[in-house]
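Only one protein chain is missing; all other protein chains are in place.
Labels run A, B and C following the written order; every chain starts at residue 1.
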Amino acid sequence: MTNDVTLQVATANGSGSQSSNTVLLRSLFQMGIPVSGKNLFPSNIAGLPTWYTIRASRDGYVARKKEVDVLVAMNPETARDDVAALPPGATVIYDAPLALEGSRADLVYYPVAFDAVVEPITGEAKLRKLLRNMAYVGVVARLLDIEMAEVETAIGRVFGQKARARDLNLAAARAGFEAAGRLPRRHPHRVARMDATRGKIVVDGNAACALGALFAGVTVVAWYPITPSTSLVETLSAYLRRYRHEPDGKATYAVVQAEDELAAMGMVLGAGWAGARAMTATSGPGISLMSEFAGLGYYAEIPGVVFDVQRVGPSTGLPTRTAQGDVISTALLSHGDTQQILILPGSVEECFSLSIEAFDVAERFQTPVFVLTDLDLGMNNWMAEPFAYPERPMDRGKVLGKDELEKLGGFARYRDVDGDGIGWRTLPGTDHPRAAYFTRGTGHDETAAYSERSDVFTANMDRLARKIDGAREALPAPVLRGGGDARVGILAYGSSDPAVRECQDQLRAEAGLATDYLRVRAWPFSRKVRDFVAAHDRVYVVEQNRDGQLGALLRLDLPPEHGPRLRAVAHVTGLPLDARSVTDAILARERS
Amino acid sequence: MTNDVTLQVATANGSGSQSSNTVLLRSLFQMGIPVSGKNLFPSNIAGLPTWYTIRASRDGYVARKKEVDVLVAMNPETARDDVAALPPGATVIYDAPLALEGSRADLVYYPVAFDAVVEPITGEAKLRKLLRNMAYVGVVARLLDIEMAEVETAIGRVFGQKARARDLNLAAARAGFEAAGRLPRRHPHRVARMDATRGKIVVDGNAACALGALFAGVTVVAWYPITPSTSLVETLSAYLRRYRHEPDGKATYAVVQAEDELAAMGMVLGAGWAGARAMTATSGPGISLMSEFAGLGYYAEIPGVVFDVQRVGPSTGLPTRTAQGDVISTALLSHGDTQQILILPGSVEECFSLSIEAFDVAERFQTPVFVLTDLDLGMNNWMAEPFAYPERPMDRGKVLGKDELEKLGGFARYRDVDGDGIGWRTLPGTDHPRAAYFTRGTGHDETAAYSERSDVFTANMDRLARKIDGAREALPAPVLRGGGDARVGILAYGSSDPAVRECQDQLRAEAGLATDYLRVRAWPFSRKVRDFVAAHDRVYVVEQNRDGQLGALLRLDLPPEHGPRLRAVAHVTGLPLDARSVTDAILARERS
Amino acid sequence: MPPTATTAPRQNRIGLTVVDYRGGKTTLCAGCGHNAISERILEACYDLGVASERVAKFSGIGCSSKSPAYFLSRSHAFNAVHGRMPSVATGALLANRHLLALGVSGDGDTASIGIGQFVHLVRRNLPMVYVVENNGVYGLTKGQFSATADMGSVLKGGAVNDLPPIDTCALAIQLGATFVGRSFSGDKKQLSAMLKAALVHRGTAFLDVLSPCVTFNDHEGSTKSYAFLKEQVEPLQEISFVPAFEDIAVDYDPGTTVAVRMHDGSQLRLRKLEAEYDPSSRSRAVARLLESAGEETVLTGVLFADPDAPDFLTRLGTVEAALATLPERAVRPPRAALDEVNASLR
Partner (left out) sequence: MPPTATTAPRQNRIGLTVVDYRGGKTTLCAGCGHNAISERILEACYDLGVASERVAKFSGIGCSSKSPAYFLSRSHAFNAVHGRMPSVATGALLANRHLLALGVSGDGDTASIGIGQFVHLVRRNLPMVYVVENNGVYGLTKGQFSATADMGSVLKGGAVNDLPPIDTCALAIQLGATFVGRSFSGDKKQLSAMLKAALVHRGTAFLDVLSPCVTFNDHEGSTKSYAFLKEQVEPLQEISFVPAFEDIAVDYDPGTTVAVRMHDGSQLRLRKLEAEYDPSSRSRAVARLLESAGEETVLTGVLFADPDAPDFLTRLGTVEAALATLPERAVRPPRAALDEVNASLR
């Protein structure tokens, strides 16, 4: 049982446990052990229960694992329930006054008198409360064989310049480590140094998207705060401040906190129209509020990038839980016949690289592009390869400048001169008397003039359909895992990726079931998606929503005779997806 | 060629031609001839081209017919194009100065010097301009054998109490009639009295929906003006003023013009929550703006009725043209997993009766209900059977009052006590200490208390899915036309109905093709819809949008193996659907 | 009432104890100004003997908007979406004009995303109590500036606000609210009196209550911290409230005190601390507030009161009974009406 352990820490939010958990995560990472962390926090600021799960996996599995091996029970409010939920044989480290030892006979108990442990460190009661949380780090380190040196490095890193805080926390961790030395060791789990994280980084998806936007050369950011997207823009702002000022101090970007999401989207369209790389970030409720503008963007053909860090809906829903529930409503966002391009990163690496692509796609296709991530991907920490510098120059799309206009003698904004459905545009401010055109959400002809004519309308709508259809192969292509020759396929996207990979291994190991797994990364779908379905008898579409939303888009896209091959594995619990649930669901269907 | 004629009048809007066209329509109606009128008007207030098409059909066809038999060309701006679009052999009545006679050799021309015709009637130039339009009524009457007595009755009706206007218009019509007497008759079309409209009424769908709401006992109306829904609420307000004041003058309703559509929907939900029958009316852009609230309504389970009189989208689109383009975005309106009930009236009779049902459904299922009509149904005049008084009492749904609470000792708002997924609710103001509950768009348990628990969330979402699924057979059932034993099926809804009926006849007459036609009247679909597809080899899904939106919902609802049976006949031109286009599309597919 | 010797809990005039007005346990941060306001609301309702069953609580989204869960659990409540409390409250009142509507919103919820609905609510003079718990930041999303943040106020991370704040009181007065006040969560007495007056007022009673966010906006450099406000709050009047059911005849000096007779006969007494301030003039009240804009001083008190202006529901001319529960015979016109309509369409 080395390097295969899931640890859960139960505390209250606002109690400083976030730092402790980061220290644990980083210590394992520094020991070269693949690790992942999932923060389960409530939608308030302080005092409500929080759980943090850390999984160390020698096999590199980073999906959430439902079965907890070691529980650190610090929260009196949830301790009994937390213990009740453990599998037999699990280990419980707990604050001694909680007296959990009687609750179940099939567990290993380690009571620790945390108050006593931290008592010697400081006289300040408030501080002691925080330090209790660093004390459990020491206890866990001792019991799991995490190297104290790495813990100390991690503490140094987390507390950075704040010398006093660092020293106090070091003391607390050591005190916990000492205290745990007196516990008789009766549990099987331990970790040991590996070499599986060398060169890797640890980062959350929101930061990765922010960095993508930064290196995409975003210039206008308009946003309105909403969990779980807030940190995307806040991180981006920090990076912009660092990397996007000229020597004279002037900024090459503008970040504006708008009054709401309607305004944020309006600003994005205004800026995109005027030629900027513009973006916003939001979550479900914001997407709903952007509906009207999204239709304008589609119909008037204006670039812009919208990050939707999905949380659990409908409505306000569970703001601090993860889901993939905005897929279909975003793809069809707005009244009338609309189609919005979706980009679906499946890792923090892709949060970076596909965000860069999103800006290219938006300008190339002159349309809003929605990058859908979710709370799990966006707010949790993930191991990743270092971000790769973009090799391709920016694609700013079809823009006519003064000189081209002079040569051409004019242009027609919505004329399909290149056969790809994409017209040429000019930017306001272009110093040429023929540069101007009139942008509107009402019916218009090729020259952008107002028109109510049926034939003009229909031709324009057909061109729009062609344009979006033409994006299929220009969008990030789906990624295949498996030989491609299995009879059973799995199709998934976004943050489901690690669970599905692990599930594939479980299916093979437990039931001898070989599968191919296609990870979709955009809508409209590449034709490879159809081919994948065509090549498999059954395709399980795994997603984190109730209604099987991507599956629905897929069914509408497939040749109808392939519809019967699809099987939905669609659930939303608010928790990051785990492999076991998917494996069980697939096996149940395979066996029935 | 008796009683089979399509007349098109081309004028500029704001020129008073609306009254003239109504007089023509009513005259034919009064002669017992089935008739329909389609107004094609621009999205401005005065001066732009307008066309009005009147079809008299002894066979009772009331869909738009593309082929115009008789054109009345009054608008210099469009006259040449209008003439160019005519089929060979058509007749052109035109203002003499337009000198259209040379434009094509295959037409019958009747120049009329309208200025001279109305000159003797009044000295006021401005008035004369209006009267020219009533003069063409007289000309048409003479040339088509419309009885002048009926024209005079119709004028009397249209101008009502305004004696002077009536007399002037009578004079103008007579002058036109006289003038036409001097024209050598060279065209084949005429009409003659029938007995096919006895007892019928003439009304537009917006008025019918308004009357439905009136007799549904609507009490709170919150709205924001938008074409083509405006007249729905304005007509409703007039009826409310007439029929819904107590003897002391007090109103049993409130109509509030909100500041926008977000607010209108918020008011509807607030009122529905507090127990009122509440409604709003809007069109596409308003639906987009209501997205966030629609999700709240679904998730917090609040009744309310939203009329969406569809116009051409996306975005502002063609505000004065008709379409069925909001179907899929409304069905899935809002982020997260949401499902909104749609009701789809297919005639003005159903605008009345299904509007009444919509209020029952909303309160029974405690959810927003969207009644989707369109500009064609809503703003054009249709013949209809007189409205039938509702025989069923209002269904106010599951509401617990003070006495029930006293007996039960309390309640849990979202508990599925009856197995239908529908909880019992209480209304604010209920005078019982156990009546209160807390309505929210965040996660909640059965008692409506805040909850972030996965199991609670999932159970609630599953109940919601069951609840909406349970509405399938409670919603207006689909209507079958045909024996049910044809191999080819047609599926359509809403204002497509008359064109599809005519198309069925054309298919039989022209190609010997027997079809069954199922008209869908609600989503989620009745199981009869699946059965229909199961019973037919091919099913053409006819709709007035580009992307085949109802077809998409259908494909998602069918057993996948029936997907291949569906064939989309989906187009949006902005004009009311005509049978010929549908027939041609189906025949092309049948023959290929 | 003289205190009794027994240990039976005190009861208000409708026989309820304070406990009957409680709500759920707060999940806001300890020390959050919003919690103090919840307490004051609960007490004011208790003191006035408000029947909780008649109350409908409304809110939007934010820490502040959570607070209706923490008082009056016997009242129905509607926690709407962000910034849209006004329309939901309007709808509910249209349905049932007898509800006593009590709204709690935040400065972000009202002045940022919600300013449009706020403007129109106020313009209609919708009869409700509308409290903004104003901390100058979005608490629930971790402390970004809201539109009421003062110029120059500094965030924890160092960001400085360079936009002028929206003065929601000045706005409300300008646009038609009929009872407008500003208070501070830390000023128990003033806030209580103002809440009571607001509760008996028939029209839009708008209260902007400064309510520090201890977690994100209570530091040095913030103009919405406890320390700053304790220093800078400047009451325009000393306020007391005499409910209609108590003896109004107590003396006061009309030279120094303005007595406002509320719609229900209660009396609001404003002993002037700023002699010239006149809460009966919209134009002068707004001018005074605009003059103080940019100053550090925060004027509190009753800023404007017009207790007799007609409210929105009254103007609608509906029947006395709640529209929501009118019986079928009152809202479905008779068969003869439909016959008449059909005849008119023939």
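Methods note: contacts are C-beta pairs under 8 Å (C-beta built on N, C-alpha and C of every residue); 3 or more make two chains touch, one makes a residue touch a chain.
From a predicted model like this one, the values you see are computed outputs, not experimental measurements.
Identify the visible chains that the left-out chain touches across the whole complex.
Computed over the complete complex, the missing chain touches A, B, C.
Using the document's definition of touch, tell me which of A:96, A:148, A:254 or A:412 contacts the absent chain.
Going through A:96, A:148, A:254 or A:412 one by one, A:254 is the residue touching the chain not shown.
Just to verify: which one of C:22, C:261, C:284 or C:346 makes contact with the chain not shown?
Checking the options C:22, C:261, C:284 or C:346, the one contacting the hidden chain is C:284.
Pick from A:386, A:410, A:484 or A:559: which residue touches the chain that isn't shown?
Counting the whole complex, the residue in contact with the absent chain is A:386.
Which residue among C:63, C:81 or C:175 touches the omitted chain?
The one listed residue touching the chain not shown is C:175.
Using the touch definition from the top, which of A:177, A:215, A:365 or A:457 touches the missing chain?
Only one of A:177, A:215, A:365 or A:457 touches the chain omitted from view, namely A:215.
List the residues of chain C that touch the chain left out of this view.
Within chain C, the residues that touch the unshown chain are 112-117, 119-120, 123-124, 147, 162-164, 166-167, 170-171, 174-176, 282-284, 286-288, 290-291, 293, 315.
List the chain B residues touching the unshown chain?
14, 42-48, 224-227, 230, 257, 259-261, 285, 315-316
Given the full complex, what residues of chain A touch the hidden partner chain?
Contact residues on chain A toward the absent chain are 199-203, 207, 211, 214-220, 222, 239, 243-244, 246, 249-254, 256, 258-260, 262-278, 292-293, 296, 386-387, 389-390, 393-394, 426-433, 435-442, 449-450.
By definition in this document, only the chains that are shown with their structure count from here on.
Where in chain B do residues touch at least two different other chains?
Counting only residues that touch two or more other chains, chain B contributes 292, 296, 440-442.
Can you tell me which residues of chain C touch two or more of the remaining chains?
Where chain C meets two or more other chains at a single residue, that happens at 81.
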